[in-house]
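Every protein chain except one is present and positioned as in the full complex.
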Amino acid sequence: MKTLLKKPESLTDAPMHYCPGCGHGIVHRLLAEAIDEFGLREKTVGIAPVGCAVFAYNYFNVDMIEAPHGRAPAVATGVKRVLPENFVFTYQGDGDLAAIGTAETVHAANRGENLTVIFINNAIYGMTGGQMAPTTVLSQKTNTTPYGRQAALHGYPIKICELLSTMEGVAFAERVTVSSPANIIKAKAAIRRAVETQLNKEGFSIVEVLSQCPTNWGMKPLDALKWVEEEMTKTFPLGNFKDKKGNGKKGGQ
Amino acid sequence: MKTLLKKPESLTDAPMHYCPGCGHGIVHRLLAEAIDEFGLREKTVGIAPVGCAVFAYNYFNVDMIEAPHGRAPAVATGVKRVLPENFVFTYQGDGDLAAIGTAETVHAANRGENLTVIFINNAIYGMTGGQMAPTTVLSQKTNTTPYGRQAALHGYPIKICELLSTMEGVAFAERVTVSSPANIIKAKAAIRRAVETQLNKEGFSIVEVLSQCPTNWGMKPLDALKWVEEEMTKTFPLGNFKDKKGNGKKGGQ
Amino acid sequence: MANQKAKVLEEKCKACGLCIHFCPAKCIAYNEKKFNSKGVHPALVEKEKCIGCRQCYLVCPEIAIEIFEE
Amino acid sequence: MANQKAKVLEEKCKACGLCIHFCPAKCIAYNEKKFNSKGVHPALVEKEKCIGCRQCYLVCPEIAIEIFEE
Amino acid sequence: MEEKIISAGFGGQGVLLIGKILALAGLSDGKQVSWVPSYGPEMRGGTANCTVIISSSEISSPLAPMPDSIIIMNKPSLEAFEPLLRKGGLLVMNSSLIDVKPKRSDIKAFSVPANDIAEKDAGNVKAANMVMLGAYAALSDSVSMDSVKKALEGEMKGEKQKFLPVNMKALELGAAAAKKK
Amino acid sequence: MEEKIISAGFGGQGVLLIGKILALAGLSDGKQVSWVPSYGPEMRGGTANCTVIISSSEISSPLAPMPDSIIIMNKPSLEAFEPLLRKGGLLVMNSSLIDVKPKRSDIKAFSVPANDIAEKDAGNVKAANMVMLGAYAALSDSVSMDSVKKALEGEMKGEKQKFLPVNMKALELGAAAAKKK
Amino acid sequence: MQKMLMEGNEAVAESALRAGCTHYFGYPITPQTELSEYLAREMPKRKDCFFMQAESEIAAINMVLGASSAGARAMTSSSGPGISLKQEGISYIAACSLPCVIVNMERGGPGLGNIAPSQADYFQAVKGGGHGDYRLIVLAPNSVQELADLTVDAFDLADKYRNPVMILGDGLLGQMMESVEFKKSSKNDVSKKTWATRGAKGRKPNIINSLYLNPVELEQVNLKLQEKYREIEKNEKRCEFYEMEDAEYAIVAFGIMSRIAKSVVNEARQKGIKAGLIRPITLWPFPSKKIAGAAEKTKAFIVTELNAGQMVEDVRLAVNGKKPVHFIGRLGGMLLTPQQLMEKLEEVAK
Partner (left out) sequence: MQKMLMEGNEAVAESALRAGCTHYFGYPITPQTELSEYLAREMPKRKDCFFMQAESEIAAINMVLGASSAGARAMTSSSGPGISLKQEGISYIAACSLPCVIVNMERGGPGLGNIAPSQADYFQAVKGGGHGDYRLIVLAPNSVQELADLTVDAFDLADKYRNPVMILGDGLLGQMMESVEFKKSSKNDVSKKTWATRGAKGRKPNIINSLYLNPVELEQVNLKLQEKYREIEKNEKRCEFYEMEDAEYAIVAFGIMSRIAKSVVNEARQKGIKAGLIRPITLWPFPSKKIAGAAEKTKAFIVTELNAGQMVEDVRLAVNGKKPVHFIGRLGGMLLTPQQLMEKLEEVAK
């Protein structure tokens, strides 16, 4: 009996604390697989965010730093400028990357820092128990928008891929989901391409993953997948927004 | 003898501390004229930045708040949410608005805060004596890029109008200069339109003014004007980038 | 892939049901007879029916599924 | 606009030269005879030549220029 | 009179609600009450517990390093809290999920298969916490069953009202199970 | 021996450079030196001053609340610093921009039309500061003129070298003006 | 008014509404998130009230600066890392003499630490975590009822002195439920805020500012602040004495630790040890004189805090060598048990 597929080497054996059906675990696996496939495990430095993925340092079997909330891109910049030949990634939630960390995100992107950012957009603050995220969609109810997000009061859901891909420093930007096996395969391809972008020293690469948070959406896991596909993608169209190598098509449809 | 044109009422008599030929003074006058013209002096609250315009609170003859560096949009949000019927503006430099204040800028814009932002892009940190700004153009020498700004090390000049106009909350965005009488007239029109945008409760309005800093560019005032027109506009094309009212044409040419 | 099969690492399973939903062969179900130490009924593959298509591996957030060759 | 003229508020002038440059009538120059309290030679309008076109008012960063009607 | 109770289990088992209803019941009995939660790291699936104090006089410390009673919904919690229970104290434990016996003999221990009762008899496994609460209320003098019921009613209003009958039933089944012994 | 000097004027007049060259000259004379700047709010056009101490022993405080000499380039600075000068101290002032006389009679005051000399005789009004420095150096024993020249040379290297002749000339003209009196 | 069972965080929120707080700006962080969630539910129901989840703690404190400048009663809340991020803004607000209320429900630190109760931000709150010489009025309630009461006082004090007021609680206090009665209320009197920037109608412009490039001016501003601080020190010190009449050993504790300390005092008295409790309610101004007074009568002090020893310095400064001052604390979110405190007391009393 031969095991063909199992936990990638770049993940540890630690049991993950994510809720049943949460997208974080899937994305962890995809990234770890990509690191394995490129043979990067021993030269990887990962930056964990503050958010549900804060414990990523226990799950990735690579050198890890736990950054202050929102500052992962700055921390990663510090690392990368010391170790330009290492593979450096950040793994961040939407609150982390698109609210408190806006300045660090925009400027790392603008500098074209040769980093790979895995961005988990679950339209909510997971770890703190379900408050509005910058990516919460209009009329979505959260604990801090109990009557639904309204543009006039709370602003619009921020579209990170669209925003960042306007910047020259950004080499690769793609939005994917992990809502079905087929989408997971696409997500994996995007993550691989982002890793490659860094290895080729092309600049900043980001993969935005629309990811389910069954717990704070108050849904069963399968309903959450459906909500990603039917609701979230309306605001956040899937697709590649930038690929400096040229094979990127305009995202959105 | 009748005086036809003089210091607008919305400016005080205090002598301004700006260097000879500096663009700040011109923009102060344009904004003050617009406030006068719309009859807003007594219901205006202005927010001064940290930067050369920090003393704006001494020059504008309206209620003023001096905000911490970069935080003017947050301060203005606080004011506006208390006094939605007042006219609230921020006046910010490029370091203030596009470096340390990136998050506050992006989020106020994204919320469509009904504010007017006057953004002085002089491609340098004026007040602190000539360090790189986020808008410093490539190969420009500053005290912190003594060998010229290089994209790989220092990133690209940030194009605020282009970036912000992608956001739904932004109602008006235009880039102008004060490099000649003709351009000053255009700048005034843009500022008037931005004020109007707020009065119509259309959302966030921003006028980006390419402005000369003869002192820190190490140029004579006239050479500085020439540099604005010949060099800066290459990176920062003039024009309207957004006008929700619909009469905005695409900027760039 | 007839000789390739999926198996669930029961202690890792959190009973989210994703594998069950996406299995084209409808050969995964909760093992109602058992609670694992997380207090849930873990998923169980009906080996005979499994066609080794890996869909369950792809979707499992806990990496609680392995694919093996008999 | 023939009866409209520009005048410089000398104490406010910082001698940046912008008005001088943009005056189409070439009727502004530094007053070399005088230092103001800022230690510079302020601009001075040669009233007769002035055509009241307001270009100098527009560009003056110090609002040191006023336009008046005779 | 002062009763210090710890209710403990997995997050999601509703152990905090047990405590809240006890506190509300104590309050309506005219007592002083306090309720202190403690969460584990996980949003779901971790351990959680709360400390409730019901007292006829001012409550100084709201903590209970040595509780009078413990309501235990899972095995890790038994291991954590059994040693702390005061001598002669009351342990109510969920035998559906705990396959071991209490180690101490100087306490009053009582087992109730709460998951089974909730799933089979009350009709919803999620009401296991109310089975436990019912059992505790029946075994202890600290609160009256009436107040507990009133508190439960108060908590299950509006959207949650639909869950009230199941939970009420669970409460009663728990009390009945306790009285049987 | 300890000499405390304040050099003051508009920002942009080069008063800080006067001080720096004095300090460098002192250093090459083998003295202890310190130089402390003070800027006004404006980048240009405000007031600026610096304090230089040249001493044959360790310098405790680098400040000079009561300086031995003051080099004054404009009127506001005269108003600010004349009262502080120690009794018998040396005042060198730029009479091109100062249309008043010193008020005190218990000091040694010396006027030099620095702007005029710089503009007309040295060929660049910007060298007015070196005229002042030259005058001071000639009037005071604190530094040797040689060291001042060497220091000026050291400062005007590379891109700035082209300004050296004018500044050197200004220095000498200042010294000459001082010696004339 | 009926007694309600309520969480500490929610009691602060409800009380803020009753104190005329119309503007709240915050960013989620455990263990105080319930405070904002309560206001997110309640504020939209009320006229003129406005709740905003800001993009960050920094934005939140600066929105408070703006709203307060515009004359509103404004508030923010956070914990540990978030409060650290607010330090620049707090220094500005203090320098501008603006009123506002800041809640810190402390958690375990330093760094990301954990979400367990702690008192390790005492120094930051009391000595000033931001730059420059400024002071916050720091209130340290020890029950849900007092959280409610002091929240109203906080808004009144803030307006009275035009000074930021911090409510320093901890995760336990914020998340525990107790019965509470809302007895106090207050309201904002905008008409008295003649300094507010609401449009310069019929008056000279108002300026809210903290820049004074001329040191002579900035010193004057600072001296005025210091004068105000002396005034606050004179008027606003609050302190509870419990069983101190004949106490030989004074336990000094604030906030949640004072509850534990009280139970130990009771127990000690039963054992025949004459213990008492001194509970500073205002951490700044610190009740130094009352403590100095107690030093005349007691044999020793035991300061107990959930930190490595912070308030103990202020107690030592008050006691000034007259009597020994002992310390016992726990770190990183651990609670000191009554037993541990009892042992320490017995050791000191030996």
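All chains are identified by letter, namely A, B, C, D, E, F and G, in their written order; residue positions are counted from 1 within each chain.
FYI, a residue touches a chain if its C-beta (ideal position, glycine included) is under 8 Å from a C-beta of that chain, and two chains touch if they have at least 3 such contacts.
None of these values were measured; they are calculated from a predicted model.
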item	value
Residue in contact with the excluded chain [from G:Arg46, G:Lys127, G:Lys183 or G:Arg203]	G:Lys127
From G:Gly8, G:Gly26, G:Gly66 or G:Gly109, residue that would touch the chain that is not displayed	G:Gly109
Residue of A:Met16, A:Leu30, A:Val45 or A:Leu97 touching the missing chain in the full complex	A:Val45
Residues from chain F at the interface with the omitted partner, ascending	20, 23-24, 27, 32-37, 39, 59-63, 65
Missing-partner contacts on chain G, residue numbers	58, 80-81, 83-85, 87-88, 91-92, 94-96, 106, 108-116, 118, 120-121, 123-124, 127-134, 209-223, 225-226, 307-308, 310, 313, 316-317, 320-322, 330-334
Where the missing chain touches chain B, by residue	50, 54, 66, 68-70, 95, 99-100, 102, 125, 128-129, 131-132, 134, 143-147, 153-154
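Note that only the chains that are shown with their structure count from here on.
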item	value
Highest C-beta pair count, chain pair	B-G
Centre distance in Å when chain B and chain E are each reduced to the mean of their C-alpha atoms	62
Between chain C and chain A, distance of the C-alpha-averaged centres to the nearest whole Å	26
Rounded Å distance between chain C and chain E, as computed from the means of their C-alpha atoms	35
Residues of chain D engaged with two or more neighbouring chains	14
Contacts with 2+ other chains: residues of chain B	19-20, 55, 103, 106-107
